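Mind having a look at this structure? Questions to follow.
Removed from the display is one protein chain of the complex; every other protein chain stays in position.
So that you can tell them apart, the chains are marked A, B and C in the order they are listed, and the count of residues begins at 1 in each.
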Amino acid sequence: MSAVSPEERETTRMEAFSDGVFAIAMTLLVLDLRDPAIGPGVSLSEGLVTEWPAIFALVTSFVTILIMWMNHHNMFNYIRRIDRRLMFFNGLLLLFVVLTPFTTGVVADHILDGYAGTAAAIYAGTFLIMSIVWNGLWRYSSRGHRLLGGDVTDEQVTTITKQYYVAPVVYAAALGVSIISGLASVVIILLVAAFYGVTATLGK
Amino acid sequence: MSAVSPEERETTRMEAFSDGVFAIAMTLLVLDLRDPAIGPGVSLSEGLVTEWPAIFALVTSFVTILIMWMNHHNMFNYIRRIDRRLMFFNGLLLLFVVLTPFTTGVVADHILDGYAGTAAAIYAGTFLIMSIVWNGLWRYSSRGHRLLGGDVTDEQVTTITKQYYVAPVVYAAALGVSIISGLASVVIILLVAAFYGVTATLGK
Amino acid sequence: MSAVSPEERETTRMEAFSDGVFAIAMTLLVLDLRDPAIGPGVSLSEGLVTEWPAIFALVTSFVTILIMWMNHHNMFNYIRRIDRRLMFFNGLLLLFVVLTPFTTGVVADHILDGYAGTAAAIYAGTFLIMSIVWNGLWRYSSRGHRLLGGDVTDEQVTTITKQYYVAPVVYAAALGVSIISGLASVVIILLVAAFYGVTATLGK
Partner (left out) sequence: MSAVSPEERETTRMEAFSDGVFAIAMTLLVLDLRDPAIGPGVSLSEGLVTEWPAIFALVTSFVTILIMWMNHHNMFNYIRRIDRRLMFFNGLLLLFVVLTPFTTGVVADHILDGYAGTAAAIYAGTFLIMSIVWNGLWRYSSRGHRLLGGDVTDEQVTTITKQYYVAPVVYAAALGVSIISGLASVVIILLVAAFYGVTATLGK
């Protein structure tokens, strides 16, 4: 006879599975960091400097996925039960988490060349779809308090719903801006990430 | 003195271990997504288009493994104890989970060339063996309610047993079809995955 | 106030950490399976046949690590407390788990060429050291029931201690045999793995 309810156990298992995907996605980019090629006239420090896109991509996507993880963690302080639809939506969300190192790498490689616009469009577009899935997952779970913990208030739900609205709007704007300037588009996205990082860090 | 029974603890550990394998297998394919080669006359968008087999393989095998994970998760709502035989069978199952990214990649590379039949046969054959292992695991666990939770009814067991029968039959058919048309064979398999996705998502 | 004792919590965390390493080590070898090179006069099936060492290495090391995991899992049914020395010994054990895909790959590549003896010596030597670490870990934990659960009997300890003795003896023998025949040495090792697989699967 266990003191842990089946619902609690189920939710915990899904969190642990999600955490595994987050942890792996955060770690894989280190495989792109290689001992830089050095040769006649190229020192180790110079070699490392040419690796800056890989280092920038690692740090950026590590921090981006960390912030997603923190928000995922926070969301599951409210969602305390799961059903099969939630499992599927959560899986879709993780697919986009897994794509983040790839899209970040494309941006790091091309943000300063002629393909900055295309790279930024891919980056913004992927985040846009992910933010829509995220909102869908939250709306599904919170409608009529379907999967929420018993102590969650309507006011809390409304606050979070509003907070989550910001992302798709800004990512859609960033996607539009990418037509004009890839660099500006990426800067907007990183600012949104910083905003969510700050709210996730400073929120109560 | 713990409130968690040893049986519960054991089962939870095996679930967590399985989840780790699922999570890694789902994530590894992102390593095949590389910044596409671009050069004179090849733009970034054109380069990405030539990567479609890798992207298709990532999404397909991510969703396929996600559905397997959901079904694994559901099955372990009924199986609430483990023994050493189950641990071994479960490990065999995970071996085929781990092979999924590879077989999916082979299909994505060859579905439109002269080797579509061979690729589809490998794909169907691997899923066929896996579905047999899956059925064996369930039969072993459910016979005489050997490893099931105390509250599982005979009717539930029968329903699941019937549901699991579908897979090996269809995979055997897909294996046969691959002799005639690789593409048709793969379409059948993806439809089965969708069927299990829908039952896993919509089932009670 | 939690119903889970701190000792229980600590042990669970070390198990989960170990499981992560086991799961990753089992999964990584799939990265060596690549869509085989095909060209004029080389069909997909022929290409796959030339990949047999990679496939053999994946299956062999997957099953080997699975059996180690099962034995690790069984051992921690007896060891119910941890201290810092155990954490370090367990870490050393995991280092050899992580090396298994590499040593298995070397064997698969060379078992049929002139370096079979060297490859088998590396394989046997690594397993020999690992089995010594494993025995050391068990002796440390079981001496005076230092870290065992309260319900473990002296008889159980003696049975397991004897069972664990087998491995270093056989691996030392396999290391010796590798001087004469690499293939014979590897066959011995795989038979020991099968023996542990059977005892782990059929034992009570």
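As a convention for this text, a residue touches a chain if its C-beta (ideal position, glycine included) is under 8 Å from a C-beta of that chain, and two chains touch if they have at least 3 such contacts.
Only a predicted model underlies this, so the values are computations on that prediction, with no experimental measurement involved.
**Q** For the chain left off this view, which of A:33, A:112, A:169 or A:191 is in contact with it?
**A** A:33
**Q** Contact with the hidden chain only, please: which chain A residues?
**A** Residues in contact with the chain left out: 3-5, 8, 12, 15-16, 19-20, 22-24, 26-27, 30-31, 33, 35, 38, 43-45, 48, 58-59, 62-63, 66, 69-70, 73-74, 77, 197, 200-203.
**Q** For chain C, enumerate the residues touching the unshown chain of the complex.
**A** Residues in contact with the chain left out: 1-4, 6, 9-10, 13-14, 16-17, 20-21, 24-25, 28, 31, 84-85, 87-88, 91, 94-95, 98-99, 101-102, 105-106, 109-110, 115, 118-119, 122.
Operating definition for what follows: only the chains that are shown with their structure count from here on.
**Q** Give me the rotation angle that lays the C-alpha atoms of chain A onto its copy chain C, rounded to the nearest 5 degrees.
**A** 180
**Q** Looking at where chain B touches chain C, is over half of the residue numbers used by both copies, so same, or under half, so different?
**A** different
**Q** For chain B and chain C, what's the span in angstrom between their mean Cα positions?
**A** 25
**Q** Quick check: how many Å separate the C-alpha centres of chain A and chain C?
**A** 36
**Q** Among the residues of chain B, which are close enough to touch at least two other chains?
**A** 3-4, 16, 20, 24, 31
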